[in-house]
Structures are given as structure tokens and as C-alpha cells.
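Okay, handing you the structure first.
Only one protein chain is missing; all other protein chains are in place.
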Amino acid sequence: MSDPTLLIPDNTLITNSPEEGRALAVKMARLTIKITQPDAVIREKLRPVYANDAAMLIAIGQTVAMEFATIARANGYWK
Amino acid sequence: MSDPTLLIPDNTLITNSPEEGRALAVKMARLTIKITQPDAVIREKLRPVYANDAAMLIAIGQTVAMEFATIARANGYWK
Amino acid sequence: MSDPTLLIPDNTLITNSPEEGRALAVKMARLTIKITQPDAVIREKLRPVYANDAAMLIAIGQTVAMEFATIARANGYWK
Amino acid sequence: MSDPTLLIPDNTLITNSPEEGRALAVKMARLTIKITQPDAVIREKLRPVYANDAAMLIAIGQTVAMEFATIARANGYWK
Amino acid sequence: MSDPTLLIPDNTLITNSPEEGRALAVKMARLTIKITQPDAVIREKLRPVYANDAAMLIAIGQTVAMEFATIARANGYWK
Partner (left out) sequence: MSDPTLLIPDNTLITNSPEEGRALAVKMARLTIKITQPDAVIREKLRPVYANDAAMLIAIGQTVAMEFATIARANGYWK
């Protein structure tokens, strides 16, 4: 398929393990930011802003937790 | 049906793939903003505000994660 | 029944379509605000505050996403 | 039972209708505040603070949405 | 068992009633704070900060709602 996936790597929620599922959650969270702010230069400028701000790091943690909830369920919790 | 859909494109949560489901999540999140602030000029003025603010970009990511949780479930996680 | 519904229009979560379900989510979110701030004059004064504030518009989007998750599930995702 | 219920009225999540379920969600949200800030005088002083603040009204809306999700599910969505 | 439970009282999510389940939700929310800020003196100093702040009281309400969603489900909604 010629259409690239921009929001979900490999166009699937299924992963081999919880660790890979968690990495996918982190990736999906980042790709939402990327589609909302497509300019890589600005994204690079924002990185030290959130990476040095405790409140924003916590908020990122919440986003990843939300994405992971969906991925974990899609994978039957890898049981 | 003559009534246009304003909040959910094509009036369905079902998509062909995770990637399309994710794009729908982004779209639905934007349409809520649009119905709350219908003035396109104001929305355009607000775009650089959130697109350059790390905390708001993270919050948008949370919204998309929430919408996607519902869409993914509606689609049986595309399994 | 003589008791008016103040929080959920027509006292049901069931709708004919995703679009109608989404409209109900928006309505329910607004009715919570209304019961918390019953003064219509104050609510009207607050409208331009949130409608021109990117962070608040995003937060409203999160509320609608949460309400919609419940409504969508109540309707079996309209499948 | 002599022990009063402080957090959940009538000690049940089951209600007769969505409207009553929603009212319970609002009540439960308020009772959490009450147990965290038991001083009625202070709570009364805080009421105009949040009732006139758009961001706080939105946040209250999110809390009610979360409580309602649980209540709606407990009631099988009143179907 | 010699190992004390620090995060979940009695090491179970099962309670006799919604009221007890709600109290457990409040307790679990507090125990997360305790493990993150183990110094009781500091926690006591922070108590008047959040107990007099409407926005923080609302945020605490959201945390309790989230914990309760899990507990209620674990208990089959006490039906």
C-alpha cells in the first residue's frame, strides 16, 4: 500500500510483548504531537521545555498510560 | 440523509485500519473544538498558540488518546 | 413523569447514530456546567473566556471524549 | 446498619434512570470534595471560586463524566 | 505474610459495599502520594495547600473517580 502510516507504526496495535506495546504507546503519543506541530525545528525547541518541567513530564506519563491501556487491551494483555 | 454530520465524519466509528482510526480520532477531537468555537478566524489565531506550547500539545495528545480508545474498541482493535 | 430531566436529555443514552451520540456528549457536558453554575448571565460571560482560550478548548474536547466513550458503549458502537 | 454512608448515597450505584445516575455522579463528585475538605465554611467560600472560573467548571465536568462512566456501566446503561 | 502492604490496604480490591469501595479509592489515592512524598511533615504542610484550593480539590476528585472505576469493576459493581 502506497499510503504511508503517519500515526501508527506498521498500522497495527498488536505487539509481541508488553515492552514492545509500551514502546508503541510512547511512539503513538509522539506521533500525535508531530501531526499537530509538523515543524521539526519547533518540536526540537520544545523538547527541552517539557523534558525539564516536572508537570509536563507527568502529563506525558498520563498520555502514555492512556495509549497503553488501549494497546494492552488490543493484545489481550499478552496473556 | 440531508442532515450534515458536524461531529463525526461519515457518521461512523468503523474504519479500515488502526491508522485510519487514529486519523478519525484526530478529526473528532478537532470537530469538538470547531463546534465550541465556530469562528474560523479565531480558530486560526489559536492554532499557533497551542502548536507552539508544549503543555497544550501534550493535552491534545491526551484528547486523541481518549478518542482513539473508543474508536479502537468499536473496531474490535482491527483484529 | 412530572420530574424534568436536567442532566440527560430525554433521559436516555441511546441514540440513532454516532453523530447523534456525539451531540448528546456535547449536551451532557454542557448540562454539568449548567447545574454547577445555574446563573445564565454568568455562564454567558464565561463563554468568550473559554471559547478564546486554546487550553480550555482542549479541556472541553477531553470532557466530550469522556462522555462519548460512555455513550458509544451504551449504543454498542452503533454496529 | 448504624454506620452512615459518607461517600455514596444509599450505598449503591444502581439507579432507576440515566438522569438519576447522572445526579448520583454529581453527588459522588461533591462528596469526595467534602471528605477532603470537611469544613463547610471553607467549602462555601470556595464555591464562588470554581463556579465563576471557566477552567474549573470544565474540570468539574470531567470529574462528573468519569463518575458517570462507572455508574452507567454498573446499571448496564439502563437498557 | 511479613511484607507490609504500603499501597493497597489488606492487599485486596474486594470490599463489602460501594461505600467501602469508595473509601478504599480515597485511601489508595492517598497512599500514592505517601510513597511519592514519604516525609510526613511535608505532607502535613501540603494538606492546607490543596484543601483550600478549589482546582486541587477538583483534581483529587478526578483521582478518586479513577481509582473507584477500577475498584467498582473488581467488585462486579456490588450487584
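We call the chains A, B, C, D and E, going by the order they appear; numbering starts again at 1 in every chain.
Keep in mind that, in the parts below, contacts are C-beta pairs under 8 Å (C-beta built on N, C-alpha and C of every residue); 3 or more make two chains touch, one makes a residue touch a chain.
Computed from a predicted model, the values in this text were never measured in an experiment.
**Q** Could you tell me which shown chains are touched by the chain that is not displayed?
**A** Hidden chain contacts in the full assembly come out as A, E.
**Q** Of the residues in subunit E, which ones touch the absent chain?
**A** That gives, for subunit E, the contact residues 5-8, 11-14, 28-29, 32-33, 35-37, 42, 46, 49-50, 53, 55-56, 59-60, 62-63, 66-67, 69-70, 73-74.
**Q** Please output the residues of subunit A touching the missing chain, sorted low to high.
**A** Against the left-out chain, subunit A lists 17-19, 22-23, 26, 50-52, 54-55, 57-62, 64-66, 68-69, 72-73, 77-79.
The working rule: only the chains that are shown with their structure count from here on.
**Q** Going only through chains that touch each other, what is the minimum step count from subunit A to subunit D?
**A** The least step count works out to 3.
**Q** Subunit B to subunit E: how many Å between their CA centres?
**A** Computed value for the inter-centroid distance: 32 Å.
**Q** In angstrom, rounded to a whole number, how far apart do the mean CA points of subunit B and subunit C lie?
**A** 16
**Q** Would you kindly tell me how far, in whole Å, the mean C-alpha position of subunit E lies from that of subunit A?
**A** The answer is 28 Å.
**Q** Two or more other chains in contact with one residue: find those residues in subunit A.
**A** As it turns out, subunit A has no residue touching two or more other chains.
**Q** Chain contact graph: line, ring, star, complete or other?
**A** Basically the chains just string along in a line.
**Q** Tell me, which pairs of chains are in touch?
**A** A-B, B-C, C-D, D-E
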